[in-house]
Every structure is written in C-alpha cells, then in structure tokens.
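Note that this complex is displayed minus one protein chain, with the remaining chains in position.
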Amino acid sequence: MNSFGRIFRISIFGESHGACIGVCIDGCRYGIELNETDFFNDIQRRKSGKHGTSLRTEHDTPEIISGVFNGFTTGSPITVLFKNENIQSEDYLQYKTQPRPSHADFVAMKKFDGFNDYRGGGHFSGRLTLPLIAAGVIAKKNIPDININAEIIEAGGKTDINEIIENAVNDGDSVGGIIQCVAKNIPVGLGEPFFDSVESQISHLAFSIPAVKGIEFGAGFSSARMFGSEHNDIITDEHGKTATNNSGGIVGGITNGNDLAFRVAVKPTSSIMKNQQTFDFENKKISDLKIHGRHDACIALRIPVIVEAITAIVLADFIMLKK
Amino acid sequence: MNSFGRIFRISIFGESHGACIGVCIDGCRYGIELNETDFFNDIQRRKSGKHGTSLRTEHDTPEIISGVFNGFTTGSPITVLFKNENIQSEDYLQYKTQPRPSHADFVAMKKFDGFNDYRGGGHFSGRLTLPLIAAGVIAKKNIPDININAEIIEAGGKTDINEIIENAVNDGDSVGGIIQCVAKNIPVGLGEPFFDSVESQISHLAFSIPAVKGIEFGAGFSSARMFGSEHNDIITDEHGKTATNNSGGIVGGITNGNDLAFRVAVKPTSSIMKNQQTFDFENKKISDLKIHGRHDACIALRIPVIVEAITAIVLADFIMLKK
Amino acid sequence: MNSFGRIFRISIFGESHGACIGVCIDGCRYGIELNETDFFNDIQRRKSGKHGTSLRTEHDTPEIISGVFNGFTTGSPITVLFKNENIQSEDYLQYKTQPRPSHADFVAMKKFDGFNDYRGGGHFSGRLTLPLIAAGVIAKKNIPDININAEIIEAGGKTDINEIIENAVNDGDSVGGIIQCVAKNIPVGLGEPFFDSVESQISHLAFSIPAVKGIEFGAGFSSARMFGSEHNDIITDEHGKTATNNSGGIVGGITNGNDLAFRVAVKPTSSIMKNQQTFDFENKKISDLKIHGRHDACIALRIPVIVEAITAIVLADFIMLKK
Partner (left out) sequence: MNSFGRIFRISIFGESHGACIGVCIDGCRYGIELNETDFFNDIQRRKSGKHGTSLRTEHDTPEIISGVFNGFTTGSPITVLFKNENIQSEDYLQYKTQPRPSHADFVAMKKFDGFNDYRGGGHFSGRLTLPLIAAGVIAKKNIPDININAEIIEAGGKTDINEIIENAVNDGDSVGGIIQCVAKNIPVGLGEPFFDSVESQISHLAFSIPAVKGIEFGAGFSSARMFGSEHNDIITDEHGKTATNNSGGIVGGITNGNDLAFRVAVKPTSSIMKNQQTFDFENKKISDLKIHGRHDACIALRIPVIVEAITAIVLADFIMLKK
C-alpha cells in the first residue's frame, strides 16, 4: 500500500532515521531528459531552516540509481534515493512509553506490535515527502504543458501570516495553515467515473501528506452554503470556458478545461515545545510530557511544493491513461 | 476505473436510463445471511419523493443474481441488479447542444466523443449511488461491530434547514448542504501508510458521490486556524482514548480507536428550474436555458445513507486487509 | 480476484446453477458497434451437444444490460448477462460427502466452509467460460487488425482424434487434448517487463480456464531439448521477421512482430461415467462413486474459442496500455 497510480505508478520506501528513503517510479515516459540537478529547486522549496520550520538540515541530495541512461529516461523504473544523514535518534526513545498527542506514536506501536522503527516517526515521518517531491519533479516533466502552482494562503486564520508564526515560535507552540493549488492549461476530459474522479485521485494523494486534514475543490465547503443559481458555472464558449469557477475545474469528476483549483487544510505540527500531557504506558497514568528536538512551528510552510508534486503525479497518470 | 477496493472490491455499472444499474462485489466473506429485504431500509433512506427531493419515484427493487446460495453469501462475487423503470428520456435531448451549467453534459460529450449515454446523466447519474448503497449494506454486514451514522447537519448555511429548502423549492432553485458522519467502535490500527491512509481511502470514495466538493476529518479546516496546543488530542488511557477528538479518530493516517468523524460538503443540485444561460453549441452563442424534469432541490438530503455506505465499504476493506 | 486486466478490465460473476452468469467489462473503447448477435458465432463454437461434449444444452442468450447506447459502446462498463435455464441441481447433492476425484468439490467445501454453491460446480463451473467468451468477442472488436485462431490439434495423443473420442464416449471415460493458438499481425513491442511479459499475461488467463494444466510458447518444452544454435530465430529483415519462430513471437517477454504462437494442455474431463472411488466423508472411508449427469468426454473440444477469447483480452489490454 506504499504504491499509487495506474500507469504512472510510484512506490515509496524508507524511514526517517534509517539508511535511506526513496521512491521507485514505474511508467514514466522514455526519452525525457533527467538528471539530479532537476530536483534541486523543488527540494529547496521543501527545505527546513526557514523561520517557522525545523532546524534539522539535511543535504537532501538525490541519487538516481536506475531508469536513466545517457541523461534520458529509459522507460524502465526510475529509482531515486536520499541518504539520511543528520540523525539524532536518542531523542525518540521516550515516546515508546509516552506517545505524543496527535502523533503516530501510539497507533504505530499498536499496529506493528512495537516492531516499527519509531525513530523520527520512522516510515510515518514527514521526511517521506522528500521522495514524493522527487516523483513530482519527474511527473511535471511528463506533462510539460501544464502549469501547477501551490502556495500557503493562510496560517492560524490570518492571511498576513508572519506575525502569528512568530508568536507560535516564541511560545513553543505551532500553528496550522491552508494551501491553495491552481493548475492551468488542463485538457478537457481527465478523470474516470465512477471511482476515479479527479477529486478522488487528488484527495487520495493529498491525505497521504502528513498533517493534511481537509480538502475542498472550487468553492468547496462554501458550496454547501450557496444556492444553485449562485453556484452554477455558466459555460461561455465552445471550449467550455466558464464565467465563474465554483466547480474548481471539475464537473462530474472530470476536468472541464478551466483551472483546476483546490485547497488543503494543514493542522498545526503535533510536536510542540510547550508542556503537554499524555498517558504514560509504563506508569499507567496521565503524566507530563516535554518534547525536545527539532520541529516546525508551521509545517504548512513546507507543504506547497508537496501539494504541487501530488497534483503533478495525479495529472500525469490521468493524461497517460487518456491516451 | 469503475472498481474500488483491495480485498472487499466493488465494481459498478449501468446508466440512469439504460436497462439496469448494478454492482458486483468481490471479496465478501462467505456465510453471511443475505437477502433482498436487507437492502430495503437503506434504499428507502435514499429515496426521492420527500419535500426537497426529486419526484422520480422508482421501485428500486434489488435483485441478487449471484453469490448467494440458500440465503447465505458463498464467497464468490455478489451481483445486485436494479432495473430502471420510470424513464422519461425525451427530456434530455436538448442538453447535447445546450450543456447544463456545472453538469457533466459538456465533459461527457467531449470525453466520449458523443457516444456516451446522455439520458438522465447516463453513467454519471446520481442514480448510480443506488448500487453503492447496496454495496454499503453488504459491507455493513461484514463489520457488524461497527456503528456508522451520517446525517445532514446544515443546508444553505442553516442548521435549522427546513425553511431554506422550502425557499429553494419555491424559487425553482437548489441549495447545498453538509453531511456529518461518525463511526463508533473502530479498532486501533486500520489504515496503511504511505498512500492508503484512512483519510485517503474515505475521501477517494466520498468524491465518487456526485455533488461532493469537500471533505474534512476531525477539526478539518478549523485545524488550520488553531495552535498545536489547542489542537492536540491528549491521550488519557491505555486504549488510546483522547480527551478531545480534533483528529477525527485518525492520526498518521491510522485509526486511533476514537470515533471516526468527518464531514462532506455537498454543492447545490446543478439542475434548477430557474432560468439560466449556457453556451449553445448549435448556434455557437450564449443563450437561455430552461431545465425541465424532476430534480432535487437539496440533493444533500439523500446523501447521508450514501456516505454511510462508502464508510462501511472502506472500513470493511481495511478490516479484511488487517487480518 | 474475479477481475483481470489493467486498462481493458473484466470482472466475472455467477454460478452454474444460480440465476445468472455474466461479465462486466471496464475500459472498452467507446464508439464500437455492438449488439447481441455479435456474440452468437463464438458462443456457438463453445456449445455442447456435439459428439464428445455434454448434452446440457442452454440457449446461452447474451443480454447487454449496460454500456451500449444506440448500438455503440459508450465508454462506460459493459455488462453481459446469461440466464441459467437448463438446471438439474439434484444431481449434485451427493458430492458434498463424496467429492469427485480431480474436481473442485473437496477444495471448495474446505475453502468456503460449506457455504459455496456446490450445484454444477457453482462459481468453479466451466460454464463461467461463457462470459469469458463474451468478453473475448468485445476484446476482438477492440483489436480488429489482429487475427486470432485456435484449434484442437491433438486428443489422447492422437492428431486424428475422432476415434479416440468415440472410444472414450463408449467407455464412459474422457480424454485430454492440446489446443494450439496463433495470432497474426501483432505489432512489435507489446509486453511490459519485468512482471507483465506477454507470456505472463496469457498464461495467467489461460490457467483460469478450467482443465488447463500446461502452456508453452513457440518451441516451448522442446526448447529444453535444443541447442542454442538450433533454437535461435535469425532476424531476416528490418521489420524483425525471423527465419524460424521458436520464440513463438515473443522475446524478452515482448512481441517481436512475428506470429504469436502457443499451445495449452487440457486434462481429460474429471467427471466420468466409469466407476471410480473416493473418500466418503460421511462414512469416513474410501467407497465407490458413480457420477451421473451430463458431461463432456473431451472438454478440449470446447476450449479453442475460449483460448482465442483470453488471447484477445490480453492483447486488447496490452495495445491500450501501449498507447
């Protein structure tokens, strides 16, 4: 269940503090120019080290170990590896008995009977979004005509977000945010009813991104408050262009040629410096918890490039399926 | 792409105004008592004919044509058929040249080069949710310990919703709504990182339901406005029970044993009696459009039982996968 | 696991003595002319009633209940049903305690704890090959340029096969046979390493046909007795035509543009009139078994059209995948 896609198919592996993380991509077109530098820009955008993000700084250097020959994709699976370097695993021992609130500690321990690699979140770590970005870069190269752009539009309820993030950092707290993604130049007709609507596929991947708790397309939750006469998008030309875009570019699960537009809600980082409580499985009672280590005050800051990646992955797959 | 699931796998087929619609379910346990009357209650809940819903009244009688023997499931695929009866296809001819705003008319015509069955929405019709409900009934029987309940909590922005629906009916308009779903007695550990989180699977199916445009788990979009110290759910006992449930019963994509809770946003029905405009593909210009026929003023009224069905389908699949 | 295919995807359902058997086909191209008469020829080829085949004569009338509109495929799932008519279920009661040798009686009883529909083989019945043929007819229409032909080339070790079949019929015995299939006008490049070689896909489906126990491509088992200098197929022109075809048209798992050629081995029908023994689960001892009912002396006689069907299904899927 670490694979996704039908034609353009990705498989992700690795743990935050293991030897490597990586992704294997099956179904990429042959003949696409690809080398390690192609990944740098998107990796850079995900990087921590900015104000409001974690201080864990990795080199995050991609290695292509299969599927590329003489600088071009070959049509066989492309594997991209990232070695883990800046590891401080001793930080994580206490969470085996004191699971962090709203973290995967408790469920992972239960699900894998204690055999999971608990260090740094293991396979559940947000670090796994790094190979996702690598897959996104390759997906984007498969659909060069489509332009995808995601950005944070709100944090802690504010659209001018700097101050609230600073407050969160100063308080040892964290804060949530909203990412908006718009993809332009989308062909009409992507999406496969009944179960593979464009919304179904994008939301499926979006909820793979740790901390995402909601998604809405076009007017989304606002639609529920509207009348049909307000909401309906009037078609204005033979290409299907509409006067408004409350549908977010998707009707009947299928792209209508207008901009694909959606938003995801990102919860505040679960790891906060502030004192918290949790159940202590050793002493069998609720007790105080102090989390140390390197964490993001606003993980949403790092997520736009990941949202772009999953959008590109889904669109590449749909476009290949359509042909 | 009309199939969904890994172990408990459903395939849906049929068109609104064709001979039949139906579902084929592979992977159901053998030895479950099942007969046609088991479907009646949930089918009744989806029925139109209530105030604010369409006047198309079908008998909606399920026929089990395979997979049941002597009143019990056999372990081979279960097929449930519904014959289409109350059909007025002549209503739909005009939409080939005058695609209805926010409807699938335009995209279906483009995607299938005009070969799609356009009558009543064809394979895109909300009528296809009927076999989905049948699959949901069977799914529920596979997970008898879990209790799933969905209800409409808001329409047109109002929690007391009768008046706004009446207004919409009187105006020949339609109105959107929000459905809330809560599932109780969920085991810890369902969900498969990295790509098959519980949120991923539920949202995937939820967006198969026509008119759904948003989904949020737990605090959802509100999370984006919260600090971590407000949002985190403190674990209070060794079963993983939490003091709050902002996570909606899912952390790291995996159920934590608390109630699974999510909401979906349903847009207003696209078909409204009120005058609208659309592009006329024959005359090559924007022109007036008058929609006749039988439509729901608030389609959200009929969706709670469908949301329960998709939840049951996803949970049945996860539980089988876990074993 | 009653589904097969990646783009052209079929799902099969039903039991020999239930209400219906059928197939649901997802991924068929839209715009293909299709009606019930298109199935008649291939269904006729599978029919029993010939010398050496069973006397169970069904009308085998296909009903298309979805996916076709105005005589053309729509691009949504096509479901074809066959009602079961000529049923004599009382014949089968004894096999619950006296499982027939080399039949599925014993394994089905164990696998489904007695809940399986045991009548006429239930879901294991050779009758399920009828929907497979229907899928094959549709597949063939998706790949009109390819010509597929299968025939029985041997029964009971004889290439002049009439006499040995007559002997088997007279003795209340049965006899095995070999089917050869050749497909012409195959494009170069079908097949997907590493796991979806053409041989992998064809053999996967071929072993779904009840009674098939072996498959070989090109020189097949003879290859094992050859030197490379004998076996290698010399390429003689720029289209890849080879002087010999020991490879059966497939090298490295991929079609090379020469005829696709393979043979399947069909075991003798398990149900024979001759006295046999089996373990009696009621009396807990080996006892005599007398099988009544209507059975084929040489089931291989009915299998060529099924082999053509599975070949067409696999090729249609590969060709769609390649585009």
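Going by the order they are written in, the chains are A, B and C; count residues from 1 in each one.
The rule is short, and it goes like this: contacts are C-beta pairs under 8 Å (C-beta built on N, C-alpha and C of every residue); 3 or more make two chains touch, one makes a residue touch a chain.
Please read all numbers here as calculations on a predicted model, not as lab measurements.
From the options C:H51, C:K110 or C:H292, the residue with contact to the unseen chain in the full assembly is C:K110.
In the full complex, subunit A touches the hidden chain at residues 1-3, 9, 11-15, 18-22, 24, 26-27, 30-31, 63-67, 69, 72-79, 81, 111-113, 115-117, 119, 122-123. Take subunit B: the residues that touch the chain left off the picture are 6-7, 76, 193, 321, 323. By the touch definition given at the top, subunit C reaches the unshown chain through residues 1-4, 6, 12, 99, 101-104, 106-108, 110-111, 123-124, 128, 154-157, 168, 171, 173-178, 188-189, 191-197, 199-201, 203-208, 210, 212-238, 240, 242, 246-248, 251-256, 265-272, 274, 276-279, 281, 284, 286, 300, 321.
The rule is short, and it goes like this: only the chains that are shown with their structure count from here on.
At the interface between subunit A and subunit B, over half of the residue numbers involved are used by both copies, so each side presents largely the same positions.
Between subunit B and subunit C the centroid-to-centroid distance comes to 37 Å (mean Cα coordinates, whole Å). Subunit A and subunit C have Cα centroids lying 45 Å from one another. If each chain is reduced to the centroid of its CA atoms, subunit A and subunit B end up 25 Å from each other.
Of all residues in subunit B, those touching 2 or more other chains are 1-3, 12, 111, 123, listed in ascending order.
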